[in-house]
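Note that one protein chain is taken out, while the other chains of the complex remain in position.
After this line comes subunit A, so read on.
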Amino acid sequence: MENISVFRGERLVLDRVGFTLDAGDALLLTGPNGAGKSTLLRVLAGLRKPEGGHVLWSGVDALADRSQHAGRVAYLGHQDALKLGLTLRENLTLAARASGGNPDLCMKSLNISGLADLPARMLSAGQKRRAALARVLLAQAPLWLLDEPSLGLDINTMGLLGTLFAAHRQAGGIVIATTHVPLPLPNARTLALPGLNESDIPQPMEDFPEDDLL
């Protein structure tokens, strides 16, 4: 049984956020811009260390061995992370090598098999997003961390995404997604991050005189 509980205390962005998920669960992270949704996902992915608190996987500290944790996680960032000069298939090679998955199968489930040999620079924003989602499938990981997965997707692909989510949860996988629009995730729990008070927002770096910084 997978069991994740997060307790994290950072002074500004996230203040002692905690939750537990079981196999097959889904969690939607909502909240205003700048509330720390993406930051929370990056912590869960092991890309960022929390200033306080722990990420637990089946009761064990997941971030103690981040290489091992990476094998459990499929992370979809804000950016699609595609190399424009490479074809779609070449873009997925590295992820396929890491997980041992089959890129053709994953491209097929997202309806982009026909684009496999096109360079990524020729794809539309929605097609690139689908390619990035194909990489999530490819990772064959139990935990999906998706940062606004619906960005740029058309209605049909949203339906496709719903089937993929359902299949993943059926197999005991967990989906955690940030979103501003409704996602096809039935029975998903929602965690609303409160965001900041105006007075808490730190002064942006750009306000300092440039010469003092370098």
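Throughout what follows, a contact is a pair of C-beta atoms (placed from the backbone, for glycine too) under 8 Å apart; a residue touches a chain by one contact, two chains touch by 3 or more; residues count from 1.
Definition applied: contacts and distances are computed from a predicted model.
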{"item": "Options \"Sarcosine oxidase subunit alpha family protein\", \"Heme exporter protein B\", \"NADH-quinone oxidoreductase subunit C\" or \"ABC transporter permease subunit\": UniProt name of the undisplayed chain", "value": "\"Heme exporter protein B\""}
{"item": "Touching the absent chain when the full complex is considered, from A:A23, A:A64, A:L94 or A:M122", "value": "A:L94"}
{"item": "Selected residue (touches chain absent from view) among A:L56, A:L86 or A:M158", "value": "A:L86"}
{"item": "Residues in subunit A touching the chain absent from view", "value": "42, 45, 47-49, 67-68, 70-71, 73-75, 77-83, 85-86, 90, 93-95, 97-100, 135, 139, 213-214"}
